[in-house]
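For reference, the structure is listed below as structure tokens.
A single protein chain has been omitted; all remaining protein chains appear in their positions.
Then we have chain A:
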Amino acid sequence: MEFAPICVYLVISLLFSLILIGVSFLFASSSNLAYPEKLSAYECGFDPFDDARSRFDIRFYLVSILFIIFDSEVTFLFPWAVSPNKIGLFGFWSMIVFLSISTIGFSYEWKKGALDWE
């Protein structure tokens, strides 16, 4: 039931942002319409040198994979973090084992150089 105000808030903020966008349309002067120069891509004032397609850098992909892995690790950490007095030492050490395994994965990445940007 706590989600009802959030839903209302979501709708209101959507409306509010639409209003903010729409107001500028209302008051903008429509005298100077868009001309080709204004619609062209901005590359420091020059015309684009080559095709917009370029090789994708694998490092972005690596970073996003690492993010997914550690994000899911955090998902497992949340329920563990809120219940330390119920799960006892055994629960604590189970999580430590989990964390150490993912730390080993992390150190593998580190040594392999997946985190070097240069």
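What we mean here is this: a residue touches a chain if its C-beta (ideal position, glycine included) is under 8 Å from a C-beta of that chain, and two chains touch if they have at least 3 such contacts; residues count from 1.
The criterion applied here is as follows: contacts and distances are computed from a predicted model.
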> For the chain omitted from this view, which of "Electron transfer flavoprotein subunit beta", "tRNA methyltransferase 10 homolog C", "Light-independent protochlorophyllide reductase subunit B" or "NADH dehydrogenase subunit 2" is its UniProt protein name?
Replying inline: "NADH dehydrogenase subunit 2"
>> Looking at the full complex, which residue from A:R53, A:K86 or A:K111 touches the chain that isn't shown here?
In response: A:K111
>> Give me the chain A residues in contact with the hidden chain, please.
In response: 90, 101, 104, 107-108, 111-113
